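Structure, as structure tokens:
The other protein chains are all here in position, but one chain of the complex has been omitted.
Our next item is subunit A:
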């Protein structure tokens, strides 16, 4: 079987490979029209400007894998970001590390509450997170109390987004670390396999001794934790905390997952897919103004590209399924 595997089969045999090809085609087309696109600086700018969405995509991957959804992530982010902003504005806490811990803590608490309502309260994820979307956004407004935190209030904290370690921007570095951790956990640990098990077949997972509601609780808590972390990151990257931060961006996070081949019904998807999906979305956002597409047409073009990629993905999936069935017949 193995030696028969041609290049074509490798491509059609893995959704990630087909995504990678899409990514390469996009890059070639864009750099043809705008040579400055594939420079190190441009790529680093792009990753920094999209790190927040890319990190949250990881959390959303977990949520979608178990067949759930979380549309409250941007609100959680705003709540934790505003808290950090206000703490700095009124000079309560000025230590960058401590502020990150606080943001992560707030995110984890927000996620835990959502998880409890969904896993233990048996509320439908879309309904529960819709409620929390309003609650957390409202709390971001309340904690802001009609004040914004601007660059001037943020002191040393905003320098975090400018700093570099080994030539890599801090924000990008955090994003890469998150992806490595998730890659390892999802692929090689019991916890990761449990998430896939619950998503593929909840009853079977339950019978085989997995506490499905605990897995659910964990997934939403992780999502919240990442959203909390991103709140602090967003404040550092944009040097500004406003209660309407990333308003509506939960859709970009979900779109990144879907482009990356994560199934909305659960069980299917990978960290590499999520990475490529969010990267494609980031490239689209970065490239549209560069290649000189009319401003009013940009959203339409973005939508078309997303759809084309997803359709391509579905076709690859069908070919994969067909090939698998062939194997069974033999």
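The working rule: a residue touches a chain if its C-beta (ideal position, glycine included) is under 8 Å from a C-beta of that chain, and two chains touch if they have at least 3 such contacts; residues count from 1.
Assume contacts and distances are computed from a predicted model.
> Out of "NADH-quinone oxidoreductase subunit G", "histidine kinase", "Fe-S cluster assembly ATPase SufC" or "Monosaccharide ABC transporter substrate-binding protein (CUT2 family)", flag the one the UniProt entry gives for the chain missing from this complex.
"Monosaccharide ABC transporter substrate-binding protein (CUT2 family)"
> With respect to the chain omitted from the figure, which of A:166, A:295 or A:325 is a touching residue?
For the chain that is not drawn, the touching residue is A:295.
> Of A:80, A:239, A:270 or A:313, which sits in contact with the chain we cannot see?
Final answer for the missing-chain contact: A:239.
> Could you please point out the subunit A residues that touch the chain left off the display?
Subunit A touches the chain not shown through residues 34, 36-37, 42, 45, 49-50, 52, 113, 116-117, 120-123, 128, 131, 134-135, 138-139, 141-142, 144, 146-148, 150-152, 162, 238-240, 242-246, 249, 285-286, 289-290, 292, 295-296.
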